[in-house]
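A single protein chain has been omitted from the complex, and every remaining protein chain is retained in its original position.
Think of it as A and B in the order they're written, each chain with its own count starting at 1.
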Amino acid sequence: MSINTAGALPGSGSGSDLEFLELGGAIAARSPLQLFWRRFRQDRVALVSLGFIGLLVVIALAAPLIVEVLGLPGPATQNSNLTDAFGAPLGPSGAHPFGVDQLGQDVMSRVIYGTRVSLEVGIVGTAISTFIGVTLGVLAGFYRGWVDTIFSRIADVVLSIPLLLLGLGIGAACAVRGCLSGTIQPGLGLIIFLIAMANWTYVYRIVRGLVLSLREREFVDASRALGASDLRIMFREILPNLVAPIIVYSSLLIPQNILFEAALSFLGVGVRPPTASWGQMIASATPIFNTAWWYMTFPGVALLLTVLAFNLLGDGLQDALNPRYAR
Amino acid sequence: MSRYIVRRFLWGILLLIVVSALMFVLFRVLPTGDPAALRAGREASHKLLLEIRHDLGLDKSLLTQFWQYMKEVFFHFNLGYSYYSSAPVKDLIKERLPASISLVAGGAFIWLVSGVAVGIVSAVRRRTLLDRASMGTALVLVSAPEYWLGLIVLYLFAADIGKVRIFPGAGTYVGLTSDPWKWFTSLLLPWLVVAASNAAIYARLMRGSLIDVMGEDYIRTARAKGLSERRVILRHGVRAAINPIVTIFGLDIGVLLGSAILVETVFNVPGIGRLNYDAITHADFPIVQGTVLAAALFIVVANILVDIAYAYLDPRVRYS
Partner (left out) sequence: MVALMRRLAPGLLAGCAAVGLVACGSSSSSSSGKSSIKVAAGIVTPSTESLTGGKKGGTLTVLNHEDFEHIDPGSSYFAIDYEAVYATQRPLYSYQPNTFSTVTPDMAESAPEISADKKEITVHIRHGVHFSPPVNREVTSADVAYALDRGMNPNVANPYFLGYFESIEGAKKATGGPIPGITTPDKYTIKFKLTEPQAPIVVAALVLPVSAAVPEEYAKKYDAKKPSEYGNYQVATGPYMFKADSSGKVLGVGYQPAKSATLVRNPNWNPSTDHRPAYLDQINIQIGGDTNVIGRQVLEGSGLVQNDTPANSIVKLAYEHYRPQLEISPGAGDHYVAVNNSHGVFTNVNLRKAFWAELDREAMDKARGGALVTNVMTHFLYPEIPGFEEAGGLEGPKLDYNEHPQGDQAVAEKYMKLAGFSTGKYTGSKTVQIVGSTGAPAPEDAEITNQALKNLGFHTHLNLVDQATMYQKYCGNVAEEIDVCPSVGWIADFGDPQATLDVPFNGKLIITNGTNSNWGQVNHPKINKAMEEASKIVGVSARATAWAKIDRELVEEAVAVPYDWDKQPSIESKNVAGVGDLWNIGSWDYSYTSLK
């Protein structure tokens, strides 16, 4: 189970966080970020992954153009002539390389458009959870005491909720009219909300740990002596030192979030039809998976490759941050 | 130590209370399925609805209802009543538990053994082709959604509809006590799929952890003492490196017991996750609430056990 498991974040179990601090504190001549980038550039696998992700971004942005160039119908173009007399969809052909679904919609076209949902959820969801995690983590690590206690206990609560089950429950409960007088709407927004709620704790724990040690450093004392406000110390002095690890850990969250969206959509509380999402496509392929292999296969492969690319990238970033783990 | 354990337990109970309260808000206060409407069926008259509301205590104040609910959950372990299945939720969960345990126990055994083994080999043979191939495979398995993997293996290998008919397919689960051999074969595919992604995570973790440990001073000392490399790795390296694995193993089992929903759904294993999924498709909210609570309980208990185990296992705790 790759969701909601501490173990799902490669490397998060060991003491890697502190090493970065040594790196950040001791070598002042080159900024840690520069060092980080130098190392990353040498990792060919990670660079290829980055390239692939770039390609995905292009596909997502230029989906309508690509679909047109390939001569495919739009992702929501229904065509009942493409199903047989019993309503079964037809398989791959020249005009429809990935076949069609029960509504005669072109699977390739939908896979291409599905990139949009996955990337949107992956990136926006991660950005929000990172933002929450970083903010609370910095506050907790800096102030310690009751601030730390409250945030950490909240994180404990979140970690003890089976989020996939809860997500399904909320999704079903908030269908149609939304929840809390319309604030929580079903669809992409709800998924992103759930992801943000679920994943900030990982970032929070890491950031809090780092800040706890950073706040004891000389440069913090120095700026305090100069009369800097708490806010300034936290966000101008401490935070810049955390950029690299934050990038690494949030890059590891992206594939988790993409999988989470796909799982929710697979279980029926994802994006609203007819929006194409890979998880939703796999779900609607399930009743006919043994007669229409193409329908479940292609969205699944797209999902696999995308998540793999983000995982490889995350690995590469982590290695660059922590040379000791490098392959 | 005992004080630590007590504190851990109290905190666990508090956590469960908070989660229960959240469930109450989610399923009673938010406009979800009205329990009275569920009970009344499709053609309910207004009068019938009012009567049932009264019977179920839904006409009392929210605070009273909350107290009633908490009292039932914590003092009577009463998780409510499913009108869809006409049975108490507690009984339904109890009935589904063996399947969930079967799935998780078998899967966990496979992923722990294979994950740790591959991790050790990869760490020892670092940077070889073998290492790269296993870590590459591991990463692919981590990236594959398990429900999709499940469909693919069913498509290829299921005895009823597969291309190469080898393993019993979806929905063939039988209880261990009624037919051990059938139980075993019916769970083979689900076990492999559950194990696949987890084994991959464990292999990566084990590898990282072992490489980490092998750089420690005491390993150097052990080597200097002239111990064989095999002995150094197994007696000293692995013993220390396996600690984080133990932690995560406990947590994963706790999480999976209640929420193996995807695998249980694809393979139609009648476990708790499947129960939850069916309940959601039928808008049977008492079961949704009950299964989420049960799953939270497993997670909390697993957390406590892991923390205690960790306190005993970690050499830094033990030897310092």
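Note that in this section contacts are C-beta pairs under 8 Å (C-beta built on N, C-alpha and C of every residue); 3 or more make two chains touch, one makes a residue touch a chain.
Only a predicted model underlies this, so the values are computations on that prediction, with no experimental measurement involved.
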Absent-chain contact - pick from B:L15, B:I52, B:L103 or B:V306: B:I52
Touch residues of chain A, complete complex, unshown partner: 76, 78, 80, 83-88, 102-104, 172, 175-177, 186, 268, 272-274, 284, 287-291
On chain B, residues whose C-beta touches the chain left out of the figure: 33-34, 37-46, 48-49, 51-52, 55, 81, 83-87, 92, 95, 160-161, 169-171, 268, 270, 278, 280-283
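Operating definition for what follows: only the chains that are shown with their structure count from here on.
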Approximate Å spacing (C-alpha centroids) for the pair chain A, chain B: 22
In the complex with chain B, residue positions of chain A that touch it: 1-2, 4-8, 10-11, 13-15, 156-157, 159-162, 164-166, 168-170, 172-174, 177, 179-180, 255, 259, 262-263, 266-269, 279, 282, 285-286, 289-290, 293, 296-297, 300, 303-304, 307-308, 311-312, 315, 324-325, 327
Chain B - residues contacting chain A, complex: 11, 15-16, 18-19, 22, 26-27, 30-33, 126-127, 132, 135, 139-140, 142-148, 151-152, 154-155, 161, 194, 197-198, 201-202, 204-205, 208-209, 211-212, 215, 244, 247-248, 251-252, 255-256, 258-262, 265-266, 273, 276-277, 280-281, 283, 285, 288-289, 291-292, 295-296, 299-300, 303
